[in-house]
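Removed from the display is one protein chain of the complex; every other protein chain stays in position.
Naming follows writing order (A and B), and every chain is counted from residue 1.
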Amino acid sequence: MNPVLGFGFIVLGLTASVLGAVGGAWALLSGRQEMLRTIRQWTWLVVGAAVGAFVVMELALFQRDYTVGYVSKVGSPHTPALFNFAALWSSLEGSILLWTLVLAMYLAAMVVKFAKRADDPLFGWALVVMLTVTAFFFALMTGPANPFVAVEVPIGFEGPGPNPLLQNHLLMAFHPPMLYLGYVGFTVPFSFAIAALICGRMGEGWLVATRRWTVAAWGFLSFGIILGAWWSYEVLGWGGYWAWDPVENASLLPWLTGTAYIHSVMVQERRGLLRVWNLSLLSATFALTILGTFLTRSGVIESVHAFADGAVGPWLLVFFAVVVTVSIALIVWRADELASPGALGSPVSREASFLANNLLFGAMAFVVLLGTVFPLLAEAYDGTRLTIGRPYFDSLAGPLGLTLLFLMAVAPIMPWGRASTEVLSKRLFVPAIAGVAVMALALVIGARGVSSVLGFGLAGFAGSSALRQLVLSVRRHRLWGLTGRTNGGMVVHLGLIVLAAGLVAAEGYRSDQSFTLELGQSVMVEGRTLTYLEAGIEETERTVRTFAAIEIDGTSIYHPSATAFRASGQVVPTPSVKSTITSDLYLVLLQVPDRDSDTIQLRAVVRPLVSWLWGGGVIMALGTMLAVIPSRRKRHKQKDDQQASIDPAPDPDPEPDPEPDAGAEAEPTVEPADG
Amino acid sequence: MDDKVVSNQRSRRALWVGLGVWIVIAGLVALFAIGGPSEQSPAASRILNQRVPAVVGTTMDDEHFDIDQHRGQWVAINFFATWCPGCVLEHPELVAFDKQAQANGAAQLVSIVFNDSADNVTEFFDKNGGDWPILQQPGLAVDFQVAQLPETFLVAPDGTVTHRFQGQVTAQLLWDAIDSVSRP
Partner (left out) sequence: MTSRSRTIGWIVLAAITIGLLAVAAIDGRGVETQSDRIQRLNESFACPVCDGESVADSSAGVAANIRAFISDEVDAGSTDTEIRDKLVQAYTVEVLLNPPADGFAALVWILPVVALALGATLVGLYITRHTNAEIGEADIGGQPSASAAATSQHGGWSRAALVGIGLVAMAAVAGVGLARFSGERGLGDQITGSIDSSARSQSARCHQVATATASDGGGFLEAVICLDGVLEIEPDNAEALAYRGWYLLMASGQVSGAASNGDVGSEIEADLAAIADIAVESFSRSIQVAPNYPDPYVFRAVALDRQGDSDAVCADLEKLLSLDPPDFFLTQTARLIESNGCDNLN
């Protein structure tokens, strides 16, 4: 029953989205407005189909209905409820189902939010594009990634359950949906961009309309990536949080272009410049989400956490090629209308710094992409198989990151248009002092190494620059001074700076040692005493867990362990981490006690400031939420704008972001007569 | 008039740039389409059909073993450890193979311990039977590029490595492989 019902929903979804897309395109091309209304109703069918399929699958998982192919793959009578729920996206077909659901949710939100502008052909085309993408994903589920394949199972069959690594921690439940909310979220502004290109309305209207969607998608993606890093650290047991693994890189690529985009659009909104840049960045972001999906699901590049299944690969690759071709073709076609109405002005201006920002993020994306695909290139060239590992990415991303930190300090205080050095000097002086102070502090604490200390200094520099903006804004608007895109953005910057400082410390001052310990033996690690108290075995019906009790400094006891899963024979090391705000002590059991002796091999990694990574991530999430709340000025303006059309061209953004330092200059300052 | 010229220039330049970008990305797509991990790792070919690496040492029974002294005989080299479930499962097959080999003298089985303690191994063999040379030398695993357990290599009487089995083997599998080479 379930397979038929589920598949039925999928077919419904596919039909409705295809008809919606085709019908919508026809309606728009032939100018039939009434048809558009019907298309919107079809959209609700699509949404319903996606929800229906999702619900059927969850029910099947809950019921342990093994006649559904996917359930026989990831279901198990022993999996706890929450992990069972999350098992839906633990393997290929289910992950496509989740993607489709999120896509449908965004579709629904789009229709509701833009209901008043429903007659605008721009919106119509955006809907058509969204429906096309949705149709593709439904098509995937009717073909190579069908989760509702009906299978025959012998009586008493018990499913293997999701991959043991995914059952180790609760956070695994949240990491993929968060990521998908990010990836799929970018489909919305992309659809509007394509629609604008098709309609030839190259003004800034569509940008402004989708602004909040873009920021929200970016926020979800950022948080999803950081969650993944946290999970990698706490669960996988290799001692780190970011391995420059192809799957990780696949999620980072759209983040890089997406970040460049959300900054670069500000230039277009304000001055109408960088239109081709923005369209390219946005198209690249969406295309990279598809490419990323391809990389993780095609088995082209081996990776620790790829879903190795070749069938979907060709489909995704073709879709990627189509997206790229259509985007490039449309941009080239409209190249003429994309000419900027103005000129840059000065190399020392906010516009120029955003341009530099684009360049740096572009370079970073290039490095990540090159490093990820280079092994394929090398193999195609002369058959050698290379490994491009962490050292490569670290050595290239490091300097780029430091340069970006510097830019983060300077850009927010840069005025639009030509900036005088006088203004820059005045606004950057205090942050510069702060940066130098942080460097001195770092040296006093004992930090050495030019790039690390420089990193701390730049973090201090950028941090106080961001704080300065916030202080000025709060002084002027009280708590409302924290809301709105500019101010929320400064909070996000602060979070990222905290994260960067954590990274500099955790990477530069890492200590990694392994010991062989007898029962009762102690060892000193970076000023802490570790004592091996005892070993033990804990057996459940799924697992056999061998652990060692390690006492740290005579106070707390931690239990690094190795968990063996009976079904697969896979042994998963489970690290035990003592986190404080200043450093983390990370324990891994390399060798478990065996029958002969209780000797263990213990690996202890000490990294300073790791908790700043997660703290910084939380601050970034908070900042994103603040950024989507309209700031005070805009709340008043919004009521007037209700009836405005989507693109108020030719003049860009009617609600410009507050000029930096508007507060400071409003108050008269008393300058001493001479220095 | 000027504007139209500029506009045409712009459109033409856009076309070229767009085409260039598209070609680069198309190259990337092509790379993905044909690329991918190849079936046979080139590393494997560095072992197969080459002279066997030196396998010399003192066995756990305190006897000297040198693979070069077994020229004229097939040698099956099995990498194993007591903690590897596959190795434990295939052990009876190896016992059978060894019995047959000692009977017909066509082959010699030797085991190399991979990342395990001598005591574990001795206890395991005492409990589960088997009496053939066992060497404990971590370096050998590197020489044979052992990647997973269990792995079994077949060395022909002339000293060339002819087969590499990754995963469990059966006695029949080994004999069939030997036959396939002996009878071309």
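Convention: a contact is a pair of C-beta atoms (placed from the backbone, for glycine too) under 8 Å apart; a residue touches a chain by one contact, two chains touch by 3 or more.
All of these numbers come straight from a predicted model, not from anything done at the bench.
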{"item": "Which residue of A:85, A:392, A:406 or A:480 touches the chain not shown here", "value": "A:392"}
{"item": "Given A:22, A:153, A:378 or A:471, the one touching the chain that is not displayed", "value": "A:378"}
{"item": "Sole residue of A:37, A:116, A:426 or A:475 that reaches the chain not shown, by the stated touch rule", "value": "A:426"}
{"item": "Residue in contact with the excluded chain [from A:109, A:311 or A:440]", "value": "A:440"}
{"item": "Touching residues on subunit A - with respect to the absent chain", "value": "237-240, 243-246, 302-304, 339, 341-347, 352, 355-356, 359, 362-363, 366-367, 370-371, 374, 378, 381-382, 384-392, 394-396, 398, 422, 425-426, 429, 432-433, 436, 439-440, 443, 447-455, 457, 504, 507-509, 512-513, 515-516, 523-525, 571, 573, 588, 590-591, 671-672, 674-675"}
{"item": "Absent-chain interface as seen on subunit B, which is shown", "value": "2-3, 5-6, 42-43, 46, 81, 84, 114-115, 138-139, 141-143, 145-149"}
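The rule we apply is simple: only the chains that are shown with their structure count from here on.
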{"item": "Residue ranges of subunit B in contact with subunit A within the complex", "value": "7, 10-11, 13-15, 17-18, 21-22, 25-26, 28-29, 31-38, 41-42, 83, 85, 117, 119-120, 123"}
{"item": "Interface residues, subunit A side, partner subunit B - complex", "value": "294, 298-300, 302, 314, 317, 320-321, 324-325, 328-329, 331-332, 335-336, 339, 373, 376-377, 379-380, 383-385, 569, 594-596"}
